[in-house]
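Yeah, one chain of the complex is gone here, protein chain that is, but the others are all in their spots.
Let's turn to chain A:
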Amino acid sequence: MARTLLGTRIREARRAKRLTQKDLARIAGISASYLNLIEHNRRGIAGKTLLSLANALEIDQSLLSEGSDRALVDRVKKAALSASHLKPETERTEEFTARYPGFARLVARLQDQQEQQQENFAALADQMHNDPFFAESIHLMLSNITAIHSTADILASMPDIPRDQSQRFLQNLLSESARLSETASDVLDHFEPSSDAQVASPDNAPFDTLLEQHHFYLEPLEQGRESVAEMVEKLAVPAALQIQTKASLQSYVDMATTLPIQPFLETAQAHHFDALSIASDMGVALPLVMFRLAHMPQAPDMPRFGLLQCDGSGAVLYRKQLPVFALPRFGGACPLWPIYRSASQPTQPIAAFIDLPSGERLFTLSYSYPTEVAQIGMPAQSESIMLFTADYALIDGLKSLPQLSVGMQCAVCPRQKCSARRSAYLLDK
């Protein structure tokens, strides 16, 4: 920190103690005229004199010494630079920080808050721009509004139209208004999913919607009653999403073909839904069994599983939520979730209980696996999945597992002393 700041700080600290220059000089054992030069930044000080003044002012020497508030100065400077059109005196930032530390902290805090809000807005804008469900819904709503507007305009401006035609138009208005309400409700649900909503990744909306409608068990495909092509046609998938939708449905078919539901259920029940035993017994890869467990018909005596799949960056590839465990759509989940730990231990299954701030306990099984053949000198790309359920009483052999206290997202997590916290708890009073 510049010498100017040090003298100014000493002066401010002296004034805060309501001491005259003469008093402070006497206590510190220096002359009043020398102190005057120091306070006006005409003399640099260090060592013994600095220590004497700090002792006389009853403050820590480090608070007076150079660099003690560098971070604060930088934050204030950043705030000044972000509003350069207001022509703040940036060259006097250090002096301002020393003279008015409380105001400086206020400016720095406002700057931090503004940055945080900008990040939030960017994340929200990104979600809205890249969310095919939202784009599709808005398009649908505009179509509904167009039909209503045009039809209503005809009825209002053309009183001479035949009665049967006007009756049809009225019926159209009724139907289209109902569709508009439905679409608007869907959009609202999309941004505020209810506790029961099981919304998967937004990048594959038609497939996700289909799964939700069928409670994540596509019986027509499982039973061979419908083909992938027939299902895509029935869904009226927009052209841009057809390839992805077909690929997702084909993956589902591949899973159902490799692990037909009836024999799988028998094996799963025999092993009390322990994924590792099932995989070993059936001779198939663990991730496939984990996916299968999350896509079974629902029954009271079977655990209901949710699933999260991420790529190496932690971006969500696929998700099936449970009412007690909502998964963030845009990322930013709790880094303590075992799925993220598994990424550092590829091919080693990690079983653990997680305790949520709500008091809910879930059993989780996480597994990270390479998605390409490793090349010399290059780590293989990998994906991670986490299977989870609150119905762990129906699963065998879970007595001596680690119990992890985790959250959902920092902003809504009340675990204040968490070492992994990266942003403030928004509900903190």
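Operating definition for what follows: contacts are C-beta pairs under 8 Å (C-beta built on N, C-alpha and C of every residue); 3 or more make two chains touch, one makes a residue touch a chain; residues count from 1.
We adopt the following convention: contacts and distances are computed from a predicted model.
A.B. asks: Out of "FAS1-like dehydratase domain-containing protein", "NADH-quinone oxidoreductase subunit J", "ABC transporter ATP-binding protein" or "Response regulator", which one is the UniProt protein name for the chain not included here?
C.D. replies: "Response regulator"
A.B. asks: Looking beyond the chains shown, say which of A:Arg92, A:His139 or A:Arg422 touches the absent one.
C.D. replies: Answering carefully, the residue with contact to the hidden chain is A:His139.
A.B. asks: Which is it among A:Thr90, A:Ser150, A:Ser280 or A:Ser423 that touches the chain not included here?
C.D. replies: With A:Thr90, A:Ser150, A:Ser280 or A:Ser423 as choices, the missing chain is touched by A:Ser150.
A.B. asks: Using the document's definition of touch, tell me which of A:Pro238, A:Gly314, A:Gly332 or A:Pro357 contacts the absent chain.
C.D. replies: Of these options, the touching residue for the absent chain is A:Pro238.
A.B. asks: From the list A:Glu95, A:Glu176 or A:Glu222, pick the residue that touches the absent chain.
C.D. replies: A:Glu176
A.B. asks: Considering the whole complex, not just the chains shown, which residues of chain A touch the missing one?
C.D. replies: 138-139, 142-143, 145-147, 149-151, 153-154, 157-158, 161, 165, 168-169, 172, 175-176, 236-240, 242
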